[in-house]
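The complex is shown incomplete by one protein chain, all other protein chains being positioned as in the whole.
As written, the chain order gives the labels A, B and C, with residue 1 at the start of each chain.
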Amino acid sequence: MTQKNRLIGGQIDRNATLNFTFDGKNYTGHPGDTLASALLANNVRLMGRSFKYHRPRGPLTAGSEEPNAIVELRSGARQEPNTRATTAELFDGLSAKSQNRWPSLAFDAMAVNDRFSNFLTAGFYYKTFMWPAAFWEKIYEPIIRKAAGLGSLSMQTDPDEYDKGFRHCDLLIIGAGPAGLNAALIAGRSGAEVILADEDFRMGGRLNAETFSVAELEGADWAAQTAAELSAMPNVRLMPRTTVIGAFDHGIYGAVERITDHLAASPTGKPRQILWRIYAKQAVLCAGATERPIAFENNDRPGIMLSASMRAYANRWATTPAQRVAIFTNNDDGHRTAQDLHAKGVKIAAVIDTRPDAPSSMDYEVLQGAQVADTKGRLGLTFVEVVRADGTNRTIECGALGVSGGWNPNVQLTCHQRGRPIWKEGLAAFVPGGTLPSGMSVAGAAVGTFTTHGALKSGADAVRKALGLKGRAPAVPEAEDAPVNQTPFWYVTGCSRAWLDQQNDVTVKDVKLSHQEGFRSVEHLKRYTTLGMATDQGKTSNMGGLAIMAELAGKSIPEVGTTIFRPPYTPTAIGTLAGRMRGKEFHPTRLTPSHFWAKERGAVFVEVGNWLRAQWFPLPGETHWRQSVDREVLATRSSVGVCDCTTLGKIDVQGTDAAIFLNKVYCNGFAKLAVGKTRYGLMLREDGIALDDGTAARLAEDQFVVTTTTANAARVYQHMEFVRQCLMPQADVQLISTTEAWAQYAVAGPNSRKLLQKIVDAEFDISNEGFPFMACANITVCGGLRARLFRISFSGELAFEIAVPSRYGDALMRKLMAEGEEFDVTPYGTEALGVMRIEKGHAAGNELNGTTTALNLGMGRMVSKAKDSIGSKLAERPGLNEPDALMQIGLRPVNRDDKVTAGGHLMNALGPVDAAHAQAYVTSAAFSPTLGCMIGLGFLKDGGNRNGEKLRLVSPVTDLTVEVEVVSAHFVDPEGERVRA
Amino acid sequence: MIINHPLLGPRDSAEFVYLGTSNLMDRPDPETATPEDWHDYAYLRDNPAGPHRELWFHEGGDRSILIVTRDTTTHEISSVELARNPGAQV
Amino acid sequence: MHDLTAITALGGIAPQVDTVGEVTLSEVPDVALASVAARLRKESTCAAQLKALLGGPPPQAGRAKLGEPYAAVWLGPDQWMLSARFETHQDIAAQVKTKLGDTASVTEQTDAWCCFDLTGPNVRAVLELLCNIDLLRFETGHATRTSIHHLGCLVVCLDKGQSVRILGPRASAGSLHHAITTAMASAL
Partner (left out) sequence: MRYSGFKVIKEALTGHKGWLPAWRDPEPKAHYDIVIIGGGGHGLATAHYLASVYGQHRVAVVEKGWIGGGNVGRNTTIIRSNYLLDGNEPFYEFSLKLWEGLEQDLNYNAMVSQRGIMNLIHSDAQRDAFVRRGNAMILNGADAELLSEAQIRQEYPFLNFDDARFPIKGGLAQRRGGTVRHDAVAWGYARAADRRGVDIIQNCEVTGFRVENGKCLGVETSRGFIGAGRVGCAVAGNSSRLMEKAGMRLPIESHVLQAFVTEGLKPVLPGVITFGAGHFYVSQSDKGGLVFGGDIDGYNSYAQRGNLPVVEDVCEGGMAIMPMIGRARLLRMWGGIMDMSMDGSPIIDRTHVDGLYFNGGWCYGGFKATPASGYAFAHLLARDEPHETATAYRFDRFRTGHMIDEKGMGNQPNLH
């Protein structure tokens, strides 16, 4: 029998044995165990070290409020730091390591801090380590950081998968103790859609930890029976292993369901955890209560734990931290622990009760009006020093001490929308108060109803109220209803190294110092001492700190106030909150209609927003991207090239007022655009800054096709909806995006018409006369496929854009390549596209950067004065029209071999080089194969009048300074003859 | 948050794009407005702590722009209308 | 007849089919789509024309009208998405426009979307991992815009708990397909 401290009974499956290791040592446990219960059964009390002083620690609790017994669970990429041994379900092959210790848990060199604790008081670091300044990063901080932190990450990619989902219900019940189970029963029978969530893997809450009976059954059996009945109801969904982490606005709850954490490995395709967003019309919080400790000297030794947790270990997990235990209590609940452990054959050394009138017992000694003054035992409790009512001392030998200071309702979720709990004098505890999250009510111990009967009843009442159930209330199952007498007793007088926050090592002494130094508000106390900031979120520590601060300030606890509880209720894995949105699936990917063809061609792709676009098409033998891009440019300018420009936004604008509408959103005129014609348009934001540019093609009197830049497609569409619905509600205009409906290709170059004539059906005349520059039409291609043709050019060459339904895009591209062979047709990518637009001086994203006006872009005259359009008025502000306003210009290096860099700043040929003397900056740059040198576009103060001037382009961050000349932005075909050819 | 869409019922606010104060619908009359009017329209905000009439664009839904009256201190929503015809009973 | 071969949104010649357990996801290319938006102050005449076309009043908010040759889904105020078999309605926009004349703006939407049918018992378990729909109340003939892994989709309930049709942006068909099949593997 290796499990030395295993008791009789309990809700574990003794028929199966599970092997596991802790710090490399082998142990056994049973299904139903947690890591902590199994270790205790194996007589292991020491499970961790504290954060600051590295004090030896064992479990304080048996639940998710645990501050001490936190370990690194699993190993390799699945290593999970700071995992509570008290909630980690045992599985066969589980391996765990203790953390924040070196070299070993039993001997931790850093424990020396404990010796120097007098120097390491609250906030000491704010008062030193200041000289010399440079030493902070070099010396002090590295030492502090080395000591910082608890567990460690594996630094490997988390191999597990996570899901996120949505569930809707009429009623969400949080917590499946007596209140929650009875509530669910009544709600379920009413036919409502119910979700019952509990963080534990076994429904029942405290019923599993107590020996009470409910309706003549063992509490645990009643819980199991009720859970079974609920699971048979189609309208009730039981969610065990599910922690509701947050209550968000309007009845939206975040809940984390642990799917495979209790398994050795996840089945493929199955998530480790799921984040559920639960949409609940009503919610009943039955989260129970947390027992609170009493502060006394050295109250943090392994073996000292909360009394009700000790009871839970005995009753539910059939284990005890030691064979000889004592209890320190200020209320009757501590006596229950003594009774239950005694009944299971554990020797009760004594019950130390602060109350002079404490009940006595036949089975063990009760020390009335006594207090624990101190404790002994380096790695685990051996003795407690007791001061009796008459002031005499007594040493009691025991391996464990159960401490019971009363209970605090678990009000956390009621505070998530900044509701403030209120103080209930009778209970000496905070209960839910203020404005609760909409639709939330609270029942059971969470609202301060601590008896089993009371919990069952208040659960029932809350549900009937929430669902508006009429008729006679069903009978409440028979259960104990002993009166609760909870009197405040926070700490033993005169103690100083008495722990309040066991993980962060905040003692009574620290709170007193904080008060002495003027950090007296709860927020200051918390921040100065780090009280309640540990992984247990202050569940067992906040109240003690508050109580002491209140006493020092001579105020009542509610006057001192409570810190706000924030989500999550328990710490939540980041992976769970991210779900599937990681790696390549972080954002959806948009593929162009020619993608699969381009892939065959060996294209190199680039991310453009969510789009993947062909960047260039390397040919065999081309070793550098520039070779491919230069070839694509020259081939297009000399014969014909094809580029997939489907990604440009396309918005179908229809209605009898479509032209009036576009006249409002574009700063230039559109009212008189003829059917069959396309026009370049510039859109301004209302603040007068350029929003986007593109073309609008008038396919019919009442129909336009508007194109936007790839980057701004969604924003422009939204902007047009705002104008339509909010500014022009009486205009007859309808909008819809058709971006992905059409595969649209630019066919550019002197031979583009010849190529298209082989594709476009004969009845359509696309000669220069029949289809001049800026013409547009609905046509058919390849023997009757409907298509759209636009004669527009981004490259500056004779060019067309042709569009067919997307499903035919792949075929059309292949057709263009085949028919184009005689012209050596060349597919080109976004790089060549970019080079050609710079050569032509077209503004793009780098120029439309959200701070430039039509004037800056050299389109000042485009802004029509004859009409009102969005942005035209605020564009007239003086600051946007100064005499030396920035103007778009072209740049070329004076020395043809020099580099031109986008992002470089422009300085006068002479004079200082600094921000104050900058003449503006370079927006775009590229090597122009056409001109045989690098060229750039940029903005320049008074740029309109500085043609031919020599400037210095400086880019210190890329270590570049070159002499450049200001030239026209239109490097190629400035007169625009080619596009009209 | 949940916005009770006049046509579609309760929808998660994540489906919407927030466009700011509903005052943006009161664009100055280009014929008569002064530069000061344009400045105030484009740049000044009441920014109340309390009920706030604001525009939410249902981009992930029916593309309606809604006028939502929401308390900025509690996030409580007291009314929702279609911007295109406010007050309309649907 | 033209000589261009269509490919499906997922890039195949034949539609893709995936099955996990008893649930099947099938790509459905044989769908033609056109959006219809009533012109201002012609809403009622447009609705009347649609009634004739659909053999019943056009669907209200959140609803679809299933049927042949035309089915319709409510898109927005006085706005619908009409669908028909692609085989017979390649030029659906033109066909519908001739019926509705100047009472409505009609726009071809066929290839703006990809279309998947998800069928089998426990479709609900898959959908609840994908989109925020109250599936308890998602009845046959209900339809809604929703977001699936950041993709704006249109989900139509063809048979409660048994079969839904999911329209998503065509260019992201691969991402949508991956999202659905992953959820199938996870939930089933």
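A few comments on the model shown:
Here, contacts are C-beta pairs under 8 Å (C-beta built on N, C-alpha and C of every residue); 3 or more make two chains touch, one makes a residue touch a chain.
Bear in mind the structure is a predicted one, so any value in this text is a computation, not a measurement.
Of the chains on view, those touched by the hidden chain across the whole complex are A, B. Contact with the chain not shown here comes from a single listed residue; of A:158, A:353, A:721 or A:973, that residue is A:158. Contact with the chain that does not appear here is found for just one residue of A:26, A:851 or A:947, A:851.
Listed residues A:288, A:477, A:579 or A:641: the one in touch with the omitted chain is A:579. Only one of A:133, A:475 or A:910 touches the chain withheld from this view, namely A:133.
Among A:547, A:689 or A:887, the one in contact with the hidden chain is A:689. Within the set A:323, A:339, A:382 or A:521, the residue that contacts the chain not displayed is A:521. For chain A, the list of residues touching the undisplayed chain reads 51, 78-82, 118-119, 121, 124-131, 133, 136-137, 141, 144-146, 148-158, 160, 162, 164, 246, 248-249, 252, 254, 275, 277, 416-418, 513, 516-519, 521, 523-524, 527-528, 530, 534-535, 537, 566-568, 571-575, 577-579, 581-587, 589, 606-608, 685-689, 845-846, 849-851, 874, 877-881, 901-905, 913-916, 918, 921-924, 954-958. Across the interface with the omitted chain, chain B contributes residues 1, 12-14, 18, 20-21, 35-36, 39-40, 42-49, 52, 54, 70, 72-75.
Rule of thumb we're sticking to: only the chains that are shown with their structure count from here on.
Of the two interfaces, A-C and A-B, the higher number of touching C-beta pairs belongs to A-C. Taking each chain's centre as the mean of its C-alpha atoms, chain A lies 27 Å from chain B.
For the pair chain A and chain C, the distance between C-alpha centroids works out to 32 Å. For chain A, the set of residues that touch two or more other chains comprises 279. The set of chain C residues touching two or more other chains comprises 79, 132. In the complex of the two chains, the chain A residues touching chain C come out as 161, 163-169, 193, 268-271, 274, 277, 279, 580-581, 585, 587-592, 595-596, 610-611, 646, 652, 654-657, 702-703, 730-734, 736-743, 780-786, 804-808, 810-812, 815.
The touching residues of chain B, counted against chain C in their complex, run 7-9, 12, 14-15, 59-64, 82, 84. Chain C meets chain A in the complex at residues 1-9, 11, 29, 35, 37, 39-41, 79, 91, 102, 105, 107-113, 128-137, 149-151, 169-176, 178-179, 182-183, 185-186.
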